[in-house]
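All protein chains but one are shown at their positions in the complex.
Order of writing sets the chain letters: A, B and C. Residues in each chain are counted from 1.
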Amino acid sequence: MTAATELRPSAGQRLAGLARTLISPRGAVFLLLVLLLVAIAVLNPSFAEPSQFIRFIQRVAPVAIVAIGQYFVIVGGEFDLSMGSVVTAQVVIAGNLIGQDESKALPVLALMLGFGAVIGLVNGLIVSFLKVPSFIVTLGMMLALLGAVLYWTGGAATGNPADGFREIGRGGIRGIPVIDILPWSVVILVVVLALAVWFARRPFGRTIIALGDNPTTARFSGTRSWWVKTSTFMISSLSATVAGVLLVGYAGVHPSVGRGYEFTAITAVVLGGVVLGGGRGWVVAAAAGAFALEALFTLLNFAGVPSTYRDAVQGAIIILAVAYSATTFRARRRGRALEAPVVPPPGAPPPAAAPETSPASGAKTDDSPETPATPAPIPSTQRADNETKGGS
Amino acid sequence: MSEPILVAEGLEKSFFGVQVLRGVGLTLHPGEVHGLIGENGAGKSTFMKILAGVYQRDGGTVRIAGAEVDFQHPVQAAEAGLATVFQEFNLLPERTVAENVFVGREPRRFGLVDRRRMVRQTEQLLAELGIDFIDADAPVRRLSVAEQQIVEIVKALSVDARVIQMDEPTAALADHEVELLYAIVARLKARGVAILYVSHRLKEIFDLCDTITVLKDGALVSTGPAAELDTDELVRRMVGRPIETYFPEAEPGTELGEPRLVLRGAGNGYVDGIELELRAGEIVGVAGLQGSGRTELAEAVFGIAPFTRGTMELDGRAIRVTGARQAVREGLALVTEDRKAQGLALNQSVLDNALLVIRSVFSRRTAAVRRELPGVLSSLEVASRGVEQEVQYLSGGNQQKVVLAKWLATEPRVVLMDEPTRGIDVGAKVAVYRLMRRLTREGVAILMISSELPEVIGMSDRIIVMHDGRASAELPARSDEATILAAATGTLAAIELGGGAA
Amino acid sequence: MSTATPTARRRRGRLDSSLVVGIALVVVIAIGAVLVATVGRNFFSPGNIRDILTGMSVLGFVAIGQTLVVLCASLDLSVLYVISLSSLIAADLMAGNPANIPLALAASLGVAGLIGLANGLIVTKLKVNGFIATLGTGLIIKGFLDSNYKGTSGDVPMEFRLIGATGLGPVPVSTILMLAVAVLVWLFLSRTRTGHHIYAVGGNEQVARLSGIRTARPVIVAHVLCSMSAALAGLLLASRSGVGNPTFGAQGGYDLLSIAAVVLGGTLLLGGRGSVWGTIGGVAIFAVVDNVMSVMQVNPFLKDVVRGIVIVAAVAVYASRSVERRRPRFDGGGAPPPAPSPATAEPAASAEPASAEGGVR
Partner (left out) sequence: GCTTDPSVTDSSEAPESSEEASVEWFDQALFDKQNAERTVVPEGPDGQPWLQTINAELVDTAQFASTGPKKACFANASISNPWRQTGWITMNQQLKVLQDAGVISEMETRDAQDSDDTQIADIDYFIDEGNCDIFLISPNSTAAMTPAVERACDTGKPVVVFDRGVQTDCPVTFIHPIGGFAWGIDTAEFLIDNLEKGDKVVALRILPGVDVLEQRWAAAEKLFDEAGIEAVDYFTGADPAEIKKIISDELAKGDVKGIWMDAGDGAVAAIEAFEDAGADYPVMTGEDEMSFLRKWKETGLTGLAPVYSNFQWRTPLLAAQKIFAGEQVPVEWVLPQSPITAEEVDQYLALNEGMPDGHYAKFGGEDLPGYPQVWEDRVIP
């Protein structure tokens, strides 16, 4: 096991590993999602029909895409509170600039993407170069952007954009056997998720995580921190743009479209086990967090919970889910530290080989896992390193 | 002799299955200064932390004034009269000196924190130490490292301890400040306080200590009156083996090549007038006291805080490096002194850390490097449970090897190593030394900053000594410790003094 | 290093905390006064001052509490609903009867304290990030409010309304109360152990722990006090309007605004540094900006644009100030220089300047 050689896990080990993953913080969100979906299907069996289920995915797509964008910002160690306003702005832009003229759809789409990129660029540059906390930068952007868009449009959009454009969020490929219709939203979500997974594994994506984990190390390693950071903001603004395109198709233009999306996205990402503060988390889990959140809302709808109680249930579940992750995470981390006896390097001379060692040595040579060295109130440095991230 | 105030017997400690203390014990008497010495990683700090209640011992007993104690927390220890100046700083930079001194046990009057008393007592403590240049009301972030060290000492003194442990208290102090500490120790001693004193500076040990205990690899080597020892004997007990086997010789085929890195009159806000020629296949050691600007020299070369004066040439080309990214592209590598803060992303895997530089600077080479990586890691003898293991679970030495792997992957031509063996065990050290020799044979130029003089002496082809931001001397290979120290303290004239002091 | 004059150092140290906020406030006031004068009004007239101070009071209460929480590196997003809830509890319990005032005050502060306690426990014991924890508790309270209240409720007796309606000259009583709370919190932070420990825990939890501080306690206390001071904001709103309202909190957007005011006041979002007076300064900046925009009848949508820009710009001023490396040993080089010219080199330095074209690539 030395020298970085890996063991090939057997099938049984893999299954056990899968089970462990599901109850682990990393997999908890998938477990939660499955439970919620099953509960919905029990309450309303038609939900499980492919044609209904695909509609559910269509509906989640914008939130999931926003969560994917927010994932990159959070895992890079920052926040993006401006996503909701970007969604709103893009929705209103689409309504006002495209109007009923289908031929404008493509140019305006390009403009929207450009606009999204610029918003992210501005956020990122201010965070990187003016050293303003991203919480504040994106909060300011959230206010300013929404105000500017409302000012520009006199508070409301002219109207829904042309149906051709709205088809992206509303329509799909019809006549598919089992599912009847394959909404474009679903296709786009799959593409975005695939891109995100691919991107997160690319050198650049891994650099984002490393930067979120330890910005100093990243800087000393030659990372162009400002660009990496800025790009995460651009990704999130672009994902908000895509969500805006889907939403304007799905629902139409209104200045309240996108309201609260930043919090929904952050919640989804955290539900997905991504650590606020950066450096830890899996993009698929973040998307799953969005699905879990939407499934929760749907479940509450189907269960007939009065709409006023929904927030309360949502709040409780978020706290419990995150507390579960946070506490099991700590427990596991402790456990892991225990089960990780570091094999001394073969090159190292055995300690006892030193000529003048005290005779008292050798009293305790077994590799038995030691308790992690610390009294309760003082964690050893090993644990301390991520405690600051995982904790409050 | 009086009754012992502290008796520790047979202390044992393991971290994750690696035993770092094997039945170590010692006895402290009131008014005694007890030196605890040993190599890096010998277990000195661990021993102190067990006494202080930071770590729980696995075995052994500790008695204070005859009563057996088992501290769960340093505050308990402090209440029992045992205070500790830890090796790492434990200060809150945003708080004032007085607030730091009294954090956790602020004095109160009518239920409110008595700020004035806090400041007054701090000033008093400072005055007792004869220090007038630290403002008790100034935020600690404004203090220099030395001043911060003094605050740490004051913090320990403020509990009115009967036993004070000091873990390398002079590491960050300049000469006259060391004198100051001497005075402090003398005063404490006169008060009947027992002091357990750790230092790597043997001269200090002989100047101050009544008794000396030597640790090696977590085990007790000897304990006895200082008067019975001299420097040579002490070193022999500490190191326990001839230094020749410790530092590998240059590998056959290593050739001194063209100058790779040349600095002429280079300087910035932190270093000044640096003259340096680093040739292919050469290891140049940089010695100096802490705070002498060695790290800043490396950082300047690497573009973290670029030079603003003078010239820098790389392979004969004049260049200005203004950022780490550019430095990496130019073939430079910087193994930073603070592994955890600057060298690693602790939550990431071995693989991710090893690929960090490649991914962010030469991303197109990632796939190729990734294929070679297992080979590199095994050649460095990295012990891990696989490349997917998070580096935070690795031992310090293995972490350091991951840092080295990260840089080797970039195939650098000039490697700047800042304390490359800090906090890693003997075996890992030898591995690092071997690696350095291998690199030089391949024509790499190495600038090695180290606080461990034997290492500097054992590995360097030439030695630069820094003092107060300037290169105060350039010494040939195998220069003796005394000369280096003299240059480091800016008192080259005192060369003769060093070795024979005791 | 030992000879550096401590006084000079101190002056620099003090400059970048509350003082900068004060300077920023003065600048904002100066600009505001000029702008207000251009529309023929007097910025310093009693009515205008009263408007500004009134604008400060509610946000001031919330931001004071938020300061405590931010100082220990947490956040409180639930203040929004605590404000509404406390206004409702108070107005309902008072029910127009002055005799009920003490009970009503005790009840709303008590409930708020319990909510803060819950927040603190969730953050410290369940290890849920403050952002998420308080987002969650906020939603729970919101659900409670929406389910149990359908609009304004209760009746605040005249005696209690006077607090919101009277003033000493141009200074409203509510502002005086707010400033009194600020003084109390300032005393709490500077004169109690828990206050000191809040800074310690926010600054470095490890160090705090090593120093024997039970680190959960200050965080919990901060959350409790934050909720209670949000409740004071709710009480003030009830006093000013005569009723409780389940949307009082949301109307003012006090969650994010209070955090922005805290950061604007120079408190580190990561905890450990900051002061109540800075926060009051931040709140005052907001109030002045709002007042000036109202007097100038700025389009309401544009007001948000200006607010957004002010928040970022003001924090940028502080942030860029606090980016300081260690002190340079050699003058001339200074902190990371933007475009150092080799010409400034000392005489000893080499003659040949580093050529630009020889360098990169």
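As a convention for this text, a contact is a pair of C-beta atoms (placed from the backbone, for glycine too) under 8 Å apart; a residue touches a chain by one contact, two chains touch by 3 or more.
The structure displayed is predicted, hence computed values, not measured ones.
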Chains in view that touch the one left out, judged over the entire complex: A, C
Identified contact with the non-displayed chain, of A:251, A:284 or A:316: A:251
Residue among C:246, C:266, C:281 or C:308 that touches the chain left out of view: C:246
Residue of C:209, C:273 or C:303 in touch with the missing chain, whole complex considered: C:303
Absent-chain interface as seen on subunit C, which is shown: 41, 45-48, 50-51, 54-55, 58, 85, 88-89, 92-93, 95-97, 100, 107, 110-111, 114, 144, 146, 148-155, 157, 161, 165, 237, 240-243, 245-248, 251-252, 294, 297, 299-301, 303
Positions on subunit A contacted by the hidden chain, ascending: 44, 46-47, 52, 55, 59, 62, 95, 151, 153-160, 170, 247, 250-254, 256-257, 259, 297-298, 301-302, 307-308
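Keep this in mind: only the chains that are shown with their structure count from here on.
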Taking each chain's C-alpha mean as its centre, the one farthest from subunit A: B
Centre-of-Cα separation between subunit C and subunit A, whole angstrom: 29
Set of subunit C residues in contact with two or more other chains: 210
Multi-chain contact residues (two or more partners), subunit A: 377-378
Residues of subunit B that touch subunit C when the two form their complex: 54, 73-75, 78, 86, 90-95, 99, 103-106, 108, 111-113, 115, 133-135, 137-139, 141-142, 144-147, 174, 176-177, 264-273, 291, 293, 305-312, 317-321, 326, 468-469
Residue ranges of subunit C touching subunit B (in the complex, touch as defined): 1-4, 6-7, 9-10, 12-13, 187, 190-193, 195-197, 199-200, 203-204, 207-208, 210-213, 268, 272-273, 325-337, 340, 342, 344-346, 348-350, 352-356, 358-360
Complex contact set, residues of subunit A against subunit C: 81, 126, 130-133, 135-137, 139-148, 150-151, 155, 263, 266-267, 270, 276-277, 306-316, 318-319, 322-323, 326-327, 330, 377-379, 384, 387-388, 390-392
